[in-house]
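A single protein chain has been omitted; all remaining protein chains appear in their positions.
Moving on, here comes subunit A:
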Amino acid sequence: MSKFHSMVSRRDFMKGLGMAGAGIGAVAASAPVFHDIDELIASDTAVQPRPWWVKERPIDDPTIEVDFDMMERHDGRNQGQSARVRAMYYGADRVLGAAALSAAELAERTASNYPGYTYRSRALAGSFKRVSPGTAPGWAETKDPAPVKTPEERGEPKWTGTPEEASRMLRAAMRAYGASLVGYTELTQEHRDHVIFSYEKGDSNNEKYIGTDVPVTAARPIVFENVTKAYETTEKLVIPNVPLWEIALSTQGSNELWRSSGTLLGGFANSNTFYNCGNLHASTYNFLRYLGYQLIGTIGNDSRYVGSEGGAAIMAGLGEASRQKLYTLTPEYGAPGRLYGVLTDLPLEPTHPIDAGIYRFCHSCQKCADHCPPQVISKEKEPSWDIPLTEGKETIFSVKGTKAFYNNLPLCRQYSNETSHGCRICWGECTFTVNRGSLVHQIIKGTVANVSLFNTYFYKLGEAFGYGADAEKAETWWDLSLPTLGQDSTITAADGGYGK
């Protein structure tokens, strides 16, 4: 048949129609259809999607090099935040004098109407109250609010499913309770021998322990025992020698508040990340309890952390290490937010460490270090296995076994306590603490993940374009219309049309 008068013959048209119909049919047949919740949790679409530029790495092989043989279980009492540890390096007089300096700065800035210290700023930051149930959770039991009944108490079998199903189910539940990113690691023997803290932090930060040993009643040892259930006494915290998995999770922060760091609003940025921790802990504990499983450790109470929350986040692929050692930066929201790590005996599928080029970028970028008022952040070009001395003394607050950049954490906390705002300027200054309005951020993040050649250029560009913290932003903040809690929870959403 001649095609002179028509570009498409009737036969071709019908053939095309058939092909299109078959194509639509194939797409429809392969599209997910969920009949009930059990099918939904088994679906791949329930897996937490990451930005396109994030690559997975093998289990236990994050971008920061780790040598478990070098690593010893860290004593949670030896933290840079601890008054006792700070006094070891800077003396008791300076540690105890911090509050007076902070009060003097507050009075001076209030008198001069400094940005972020206006009447309304003082009201906002000073009125933060964390009122929620479950604010005093236990090591293995949370009795307030009243716990749900276990499967045994209800007379039904405990929930069972594959680790993949359990992982998706728990992630969906924790996200609904207020978590942002959620990942998992298996608690291997190496983790038990080298990663889990040897002591809880407990009350060891208290100034009354300056110059003394911390008694076990104030900070208990964390021990493994051949029991099936975790428990605690006044002298120890017990982890059972049963298969366990660590849940690494984050809650979010408010970028705009963090960019006001160096003011009272910047201090409030830190408080803002804690708003829902008590509810998140209590709900997650009870969710696992309802299913018939344990939650060990606490979400939101760092006095009973099972280990470094940054380490767990890195191993589970929530983010990567940074110029501030294990302070983790996530591809989604950079520095703001809060990390937690807890244990469970619900079998979970481990998630992989990630490579988004973040740690490699930190090798070239030192924006946080440049802007750090007490200059406690390393400016070394390359990370090291060797922990440097601190003020000529052994650095007892850092953990060996990672090829990292090391910070003077006692001076960091000491300086923070001596200010009226708590500092945290590094979080607001971080190159990765950016929003999503400009397309350029996605382009740069995608480039950084694959090519390190432009890293120094991007770091300098961020400075030139004026990204970062500024006290003046504390006053313009009041006129902004921001999301609830100031946190962009849609940044981790892939379904429902919420993700941009």
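Everything below uses one rule, namely that contacts are C-beta pairs under 8 Å (C-beta built on N, C-alpha and C of every residue); 3 or more make two chains touch, one makes a residue touch a chain; residues count from 1.
Here is the rule we use: contacts and distances are computed from a predicted model.
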| item | value |
| --- | --- |
| Omitted chain (choose from "Reductive dehalogenase anchoring protein, putative", "HEXXH motif-containing protein", "NADH-quinone oxidoreductase subunit A" or "Fe-S cluster assembly protein SufB") - UniProt protein name | "Reductive dehalogenase anchoring protein, putative" |
| Selected from A:A111, A:V131, A:L389 or A:L439 as touching the chain missing from the view | A:L439 |
| Option from A:Y114, A:F268, A:Y340 or A:Y467 whose C-beta touches the chain left out | A:Y467 |
| Footprint left on subunit A by the chain that the document does not show | 256, 434-440, 464-467, 473, 476, 480 |
